[in-house]
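Removed from the display is one protein chain of the complex; every other protein chain stays in position.
In order of appearance the chains are A and B, and numbering begins at 1 in each one.
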Amino acid sequence: MTAPTAPPLVDLFERGLDAPICLTWELTYACNLACAHCLSSSGRRDPRELSTAEAKAVIDELEAMQVFYVNIGGGEPTVRADFWELLDYATAHHVGVKFSTNGVRITPDAAARLASNDYVDVQISLDGATADVNDAVRGAGSYATALRALENLAAAGMRNFKISVVCTRHNIPQLDDFKALADRFGAQLRLTRLRPSGRGADVWDELHPTAAQQRELYDWLLAHGENVLTGDSFFHLSAYGEALPGLNLCGAGRVVCLIDPVGDVYACPFAIHDEFLAGNVREADGFSGVWRDSELFRRLRTPQHGGACASCAFYDTCKGGCMAAKFFTGLPLDGPDPECVQGYGEQLLARRGDGTRVPKPSGDHSRRSRTTVDLVLTRREAVEQRARPPVSDCAEHPLAGLDLTPTGKDTAHA
Amino acid sequence: MSQLHATSPVPATEIQDEENPDEQSLIEADDLIEEVSIDGMCGVY
Partner (left out) sequence: MTTTDSATIVMDLDRAWDLHPQVSVRPEPFGALLYHFGTRKLSFLKDRRLLAVVQALAYAPTARAACLAAGLGDNELPRYGRALAVLVQSSMVVGRTP
């Protein structure tokens, strides 16, 4: 008798697993930058942030659940005073870490420290291959900061660090240049999808790629994308024909999720909204209780019906696209993605009235003055000589507890 | 995907496959194993 064939992996994963395979963990909403499209609307620290002890308890849970890998981000995760402590704690407890950073604290010393830890990966955020394109979205000086970090990582012998790009109308013409930049530093290029999440909703209309650019991106990935990562964020492009590498699956609540700085658990980092809030790690059964038993995740793990998309020839690989993209553009979740390559999303958006209100993110930690914060990197000994009072739990300043000297001048947000 | 086979190949006569006697040796291991990049699932930075 022929042996039975196992179902495709995608089918198995759509039902959810007993533990995530990996997840995103935003350590803080504090950030020195104020990127126009920030998916977590970061800037100001939330006073209710998990403490170091609470964060370690989460790591203990992840270890017990055998979550192999966490993507640590924020805000800017390295502005947390206990960032290195948590990084070391995670890797010492069988949880691999990749952290996403704008590079502000990747000094030569930091780079050397990272290069010596085999279980850490680093991802430098960059949204333009040139300073003008990048800084228009991420703020004046952010390109220079990122490049300095890349130089320091390369010089320290760090392997496999990544440059992570959010694809926009302005940088899609620079795909070859991004690849060249990555090659120059011995880094791996990562291209990901812009979602109308967080502040991304405010700039979505101007920044999201045009239909023609989506096609350009797809063609480029097929032709040049062999060593380019995408975080499986372009599975909606599989409707052009050939599916791109990856699971081609929305992992939200099934194989991935988000833990936010105050311990809230969301289906994914692009869906920070009460609609996609599953629970909080501070609840009695912790993160594992939320992952296993939350009503939201149970719902996401039941078979999804295509709704309006079910009759489309490409539904099997496109799956109706990104839940978060639909939600934050006010489209129904059982219909086409706003960037549906067949144009069905655009049609739906055009048909409804201009006055349609779209959901707003549940929280907004944006800095009110919308300026970037200049930092000067000082030597460690100079910093340690100053006595600092303990950080108040109510401190909202994004740099609360950070041992660096601000220059005292704010540059206008570009 | 490469063709893989054991060093001690089992003679075809011993492979009892009533439906497709010749296809057994062509079946890839994909039905038993799938490899994916840790970066290959959507919903993560």
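Everything below uses one rule, namely that a contact is a pair of C-beta atoms (placed from the backbone, for glycine too) under 8 Å apart; a residue touches a chain by one contact, two chains touch by 3 or more.
Predicted model only: the values in this text are computed from it and were never measured.
*Asks:* Return the single residue from A:Q66, A:T130, A:T210 or A:S369 that touches the missing chain.
*Replies:* Among A:Q66, A:T130, A:T210 or A:S369, only A:Q66 touches the chain that is not shown.
*Asks:* What residue numbers in subunit A mark contact with the hidden partner chain?
*Replies:* Residue positions of subunit A that touch the missing chain: 3, 6-7, 9, 12, 17-19, 21, 66, 68-69, 94, 96, 118-119, 121, 160.
*Asks:* Provide the residue numbers of subunit B that touch the chain removed from this figure.
*Replies:* Where subunit B meets the chain not shown: residues 2-10, 14-17, 24-25, 27-29, 31-38, 40.
Throughout what follows, only the chains that are shown with their structure count from here on.
*Asks:* In their shared complex, at which residues does subunit B touch subunit A?
*Replies:* Of all residues in subunit B, those touching subunit A are 17-20, 31-32, 34, 36-45.
*Asks:* Quick one: which bits of subunit A touch subunit B in the complex? Just the residue numbers, please.
*Replies:* Touching subunit B: residues 1-3, 5-6, 9, 13, 21-24, 68-69, 71, 73, 98, 100, 123, 164, 190, 192, 229-233, 235, 245-247, 249-252, 255-258, 267-270, 322 of subunit A.
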